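And then subunit A:
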Amino acid sequence: MTGQIIGRLIESIAQLCLLLAIAPLVTGVIRALKARMQTRRGPGILQPYRDLYKLFRKGMVIPETASWIFVATPWIVFFSTVLAGLMIPMVAAEAPLGLFGGVLAVIYLLGLGRFFLALSGLDTGSSFGGLGSSREMTISALAEPAMMLAIFTVAIGAGSTSLTQIAGAAIGQNWRFLAPAQMFAFAALALVLIAETGRIPVDNPDTHLELTMIHEAMILEYSGPYLALVEWAASIKQLVLMTLLINCFWPIGLQPTWFGFGALQGIAWLLAKLLFLSCAIVLIETVNAKTRLFRVPELLAVAFTLGSLALISTFLF
Partner candidate 1 sequence: MLLIALLLIPVAASVASFFVRRREAMEVANVAGFGIVFLASVALAAQVLARGAVSLCNGFFYADALSALVILLTASVALVCSTYSIGYLRDDQQSGALGDDLTSVEQLALLRMYYSLTPLLVFSMLFMAMANNLGVMWAAMEATTLASIFLVTFYGKVTSIEAAWKYAIIGGVGLSMALFGTIVTYYAGHSLPGSDALSGLNWSVLAQHAAQLDKTSMRLAFVLILLGYGTKAGLAPMHTWKPDAYSEAPVPSAAILSSALLNCALYCLIRFYILTSRCLGPEYPGRLLLLFGLLSMGISVPFILVQQNYRRLLAYHTIDHAGIMTTALGLGGVLGSLGLMLHMAFHTIAKSLLFLCAGNVSQHFRTDLFSRIKGSVIGAMPLTGVVFLMAMLAIIGMPPFSLFQSEFLIVRAAFDGGHVLTGVLFVLFGTGVFAGALLHVGGMILGPKSDAPPAGPRPWRDGSLLALAVALVVIGFWIPAPLFELIRGAARVVSGQ
Partner candidate 2 sequence: MTPFLDMQIGDRIITLMAALVLVLQIAMVSQRWIVVHIRIFAAQSFFLAMIAATIAWFNHAPHIYIAAALTLVVKVILVPILFERLVERMEIHEEIEPIVNVPLSVLISGALTLVGYVVAESFYKPGEPGLGHNALAVAISLFLIGFFTMINRRKALTQVLALLSLENGLFLAAISLTYGMPLIVELGILFDVLVAAMVLGILVYRIRETFESMDVSRLRRLRG
Partner candidate 3 sequence: MIAELFLSGIIVWLMGAMASLALWREPAAARRVACGAALAGSLLDLTASAAAIFSASPIAISLPFGNPVFTWAVRLDPLSAYFNLTLAALAAVVSLYSFGYLKEMEGRRNLGAFGFFYNLLLLSLALVFTASNAFFFLVAWEVMALSSFCLISFEHEKEKTRNAGVLFLIMSHAGTGLLLIAFLMLTTASGSLDFSSFHLLASRMPPLEQGAIFLLFLFGFGVKAGIVPLHIWLPEAHPVSPSNVSALMSGIVIKTGIYGMARVFFDFYGTPPIWMGTVVLGLGVASALLGVLYALMEHDLKRLLAWHSIENIGIILMGFGAALMFRALGQANLATLALIAALYHTFNHAMFKGLLFLGAGSVVQATHTRNMEKMGGLIRRMPVTALCFLLGAVAISGLPPLNGFVSEWLTYQALLAGFGTTQSLTRLMFPIAGSLLALTAALAAACFVKAFAIPFLALPRSNEAADAHEASPTMQAGMAALAVGCVTLGLGATLFVRVFDPITQQALGVSTSSALVMAHGLALSPGTIHGGTISTAGMALLFLIAGAAFALPLARRWRRRSVTGPVWDCGLPGLTADNEYTATAFSKPLRMIFSALYRPRREIQAEYEVSPHYPSAIRFESKIELTFEKRLYGPLRERIMALANRMKGIQAGSINVYLAYIFITLILLLLFVVRG
């Protein structure tokens, strides 16, 4: 009993460190790869760490119109994202906080963060913030059904919404993702991921043009440590979603448990898979242009269709 708890505790701390550590790395890698693809030199892959470090040491400006919501939001976003991160299997199939919630909880925790981020966007009274919040909430709402369908497909396969169960069911059958249902679901979830993490063609993470930006517009008024928190949370969220994607559909190298040398092997696999996925994302980002906001629904409609195809094909095959 107590042993279990302590075990969970260790796992949680380990995964927590992993999350906090490699989240900026992933962002950095993606940026670097992108630069390379665009034949720019670009920043080094460690740039995000430098940014965070710098921001944390800076002072900050709080808008005079802002209320306590503005101050509370970064914390809520950060904590809820991290908490979501502890509920997914990264290295081992056993999610450290699996007991506290499955995939639904993950989605809704991210939702909680988004909710407050949108509030803070409107809190300052700047029209950019409102613009960002409005677009963010719209897109995420439209992304929701597709995501849910994809997740249902996966969950139905495992007969559970517990990620531990899902991943556990995936272990061993490494090529399961070739099944049509899995592929459709994967595609759907990938599209959703792009929308959720604010990547081209839905949003452009590294621009500050009010016509194009969504996420950046919401957090336009943040500065210093709070900006650092929000950015960090964003990268963690991206990591979480990517991990979710790869470990649910492509469980190669997923260890049954955290303990023993397997863990290192698991981490290695994880990094490899993340790298692969990042490349894919970079590819997509480079070959596509950002679409108009009112084209985004079409993209998500495609995702929804893929999701339902996935369902139907589980139903057929």
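How these were chosen: all candidates are chains of the complex that A comes from, given by their letters.
By our rule, a residue touches a chain if its C-beta (ideal position, glycine included) is under 8 Å from a C-beta of that chain, and two chains touch if they have at least 3 such contacts; residues count from 1.
Only a predicted model underlies this, so the values are computations on that prediction, with no experimental measurement involved.
Novice: In the complex, what candidate makes contact with subunit A, out of 1, 2 or 3?
Specialist: 3
Novice: Please name which positions on subunit A make contact with candidate 3 in the complex.
Specialist: Listed in rising order, the residues are 58-65, 67-69, 71, 75, 79-80, 82-83, 97-105, 108-109, 111-112, 114-115, 118-119, 122-131, 133-135, 137-138, 140-149, 152-153, 155-156, 159-163, 165, 220-221, 224-226, 293-294, 297, 304, 307-308, 311-312, 315.
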